[in-house]
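One protein chain omitted, others in place.
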Amino acid sequence: MNVQQKSWKEIAPAGVCWKPAADYQTGDWRTFRPVRDPKKCTKCLLCHMVCPDAAIKWSKETQDLEFDYDYCKGCGICANECALKAIKMVVEGGE
Amino acid sequence: MAKVDQTVLPLNGDEAVALAAKQSDVDVVAAYPITPQTIIVEKFSEYVANGEVDTEFVCTESEHSALTACLTAALTGARAFTATASAGLALMHEIVYVTAGCRAPVVMAVTNRALSAPINIHCDHSDAMAERDSGWIQIWAENSQETYDSVIQAFRIAEHPDLLTPVMVNLDGFFLSHTLERVQVLPDEEVRKFVGTRQFPLVTDTEGNAVPFKLDPTRPLTVGPLDMPDYYFEHKRQQEDAMSQAPKIIREVHDEYAELTGRRYGNSFVDGYRLEDAKIATVCLGSVAGTTKTVVDELRTQGIKAGILRIRAFRPMPTEDIQKALVDIKALAVMDRSNSVGGNGGPLFHEIRHTLYDAETRPYMVNYIYGLGGRDMPPKIIQNIYKELNEISKTGQVKRLVQFAGVRE
Partner (left out) sequence: MVTIKELAEKPELFTSGHRACAGCGPAIALRYIMKALRGPTIVTEATGCMEVVSTIYPYTAWKVPWVHTAFENAAANASGIEAALKAMQRKNRLGYEHVDVIALAGDGGTYDIGIQALSGAAERGHDFLYVLYDNEGYMNTGIQRSGGTPHGASTTTSPAGSVIPGKVQYKKPIAEIMVAHEIPYVGTASIGYWLDVIAKVQKGLDAKGPAFLHLFAPCPRGWRSETSKTVEIARLAVETCIFPLWEVVDGEYALSPQSKAIALRPEKKKPVAEYLKTQRRFAHLFTPRFEYVVKEIQDDVDKHWNQLLQKCNITVSVPLKN
């Protein structure tokens, strides 16, 4: 765990969690990373729905999908589900 | 001198518990019937059916679910109460620890009854003894009056923001739960004023805000997480720290209540009778204290300096108070209404011996396991115990450390 260990006096009672999971970046778990071809992508948002880790975000501001590689575990569901085959899984650290 | 007028009602222990809970404005009662607690839930459901109390009464399908429901109700912000005994408490065992670990201020009455097997529905302390390590505060009542008073006090104690520790009020099964007593009860308004409304201490959420400790959609909290070895120890240490705050709060609540009603129970932790100049004494929990007091009075007329110490607050263990109360005792018998099989004595014996180990002068200590499964403890047997203590104090010889008083050999 990369959290500074606190003493029993420093933590609130009752074991109430005080760190958001988002502080723990699971991106370093993956072996493959999804790479999206924006030309093929129709922004149907299906990949956003099926990602177990909510690592594909829809940005209202940019009106585009954002792949958050801080959390993506490389499962490949997005690539498998994309009807346009717009996502490819490539070896992490490769291409 | 009591501050308020009280009414005397003929109540058995169970009825006294139900009345105390009703007057304390509980929000949720989740319970499952088990002899000899049944009158508590039956009486309470009558209150509900007649609209005398505004409580969600949940008849759960087991005791495990009963305590679970009380736990989550308390975490949601409600005042929760339940009652059980014996196998029911044993079935709750997992959740008894969880309730203490989640720091939920649940109040539970236990009509102490023997654990199976063989199944026995009568008075015995084995059920509550099995929960002594759980982190709950344990108060043991001598009679139905004290039961009524202690249940009301329990809500104040449990909900104290520095404590957040559940409270178990123990009353002897059948001897107290089912026997009629003249109980002085407070007016509803006075009890309501005394218990007040729940206050919520602040804890930190994931955004660093200090928020009230309850399940609230506007201020979401995660309660009951998984601890790895890096934090479980600290959480348990916190429980011990909270328990160390308990004596002060138990005493404060007791004294405030005593001012209101005129009734005290010793110093709130221990209740000594004729101990001031006693040379021999017994230590006990629960209703046998009543019988023992009559024996002590009888012995006193014979010139024997006998006394008795009843422990009221068993958790947290009032070490100093016990040491102080027994400082001049030469021979001491610890009365256990349950046994720790193979433990060379019963649980109370272990604890009292531990407590007195560091005392400046240690009495000779012996243990009597008595009354298991509702076996009656008549004055005759108690008298013999004091006679043996007398012998021990004169000869300095302990023939047998642990004896079973009242069993047919």
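In this document, chain identifiers A and B correspond to the written order of the chains, with residue numbering beginning at 1 in each.
The rule is simple: contacts are C-beta pairs under 8 Å (C-beta built on N, C-alpha and C of every residue); 3 or more make two chains touch, one makes a residue touch a chain.
Computed from a predicted model, the values in this text were never measured in an experiment.
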- Chains shown that the absent chain touches, full complex: A, B
- Of the listed residues B:102, B:191, B:281 or B:295, which contacts the missing chain in the full complex? B:102
- Item | Selected from B:21, B:78 or B:333 as touching the chain missing from the view | B:78
- Query: Taking the entire complex into account, which one of A:21, A:35 or A:90 touches the absent chain?
  - Reply: A:21
- Identify the residues of chain A touching the omitted chain, counting contacts across the whole complex. 3, 11, 15, 17-26, 29-30, 44-46, 48-55, 58, 60, 68, 70-71, 73-77, 79-81, 89
- Touch rule applied to chain B and the missing chain gives residues 27-28, 30, 54-56, 58-62, 64-65, 68-78, 80, 94-95, 98, 102, 197, 206, 215-228, 231
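Just so it is clear, only the chains that are shown with their structure count from here on.
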- Message: Quick check: how many Å separate the C-alpha centres of chain A and chain B?
- Response: 52
- Note on the structure: Per the touch rule above, chain B residues touching chain A in the complex are 101-103, 164, 201-208, 213, 221-225, 227-228, 230-231, 233-235, 237-238, 241-242
- Task: State the interface residues of chain A toward chain B in the complex, per the touch definition above.
- Result: 1, 5-8, 11-20
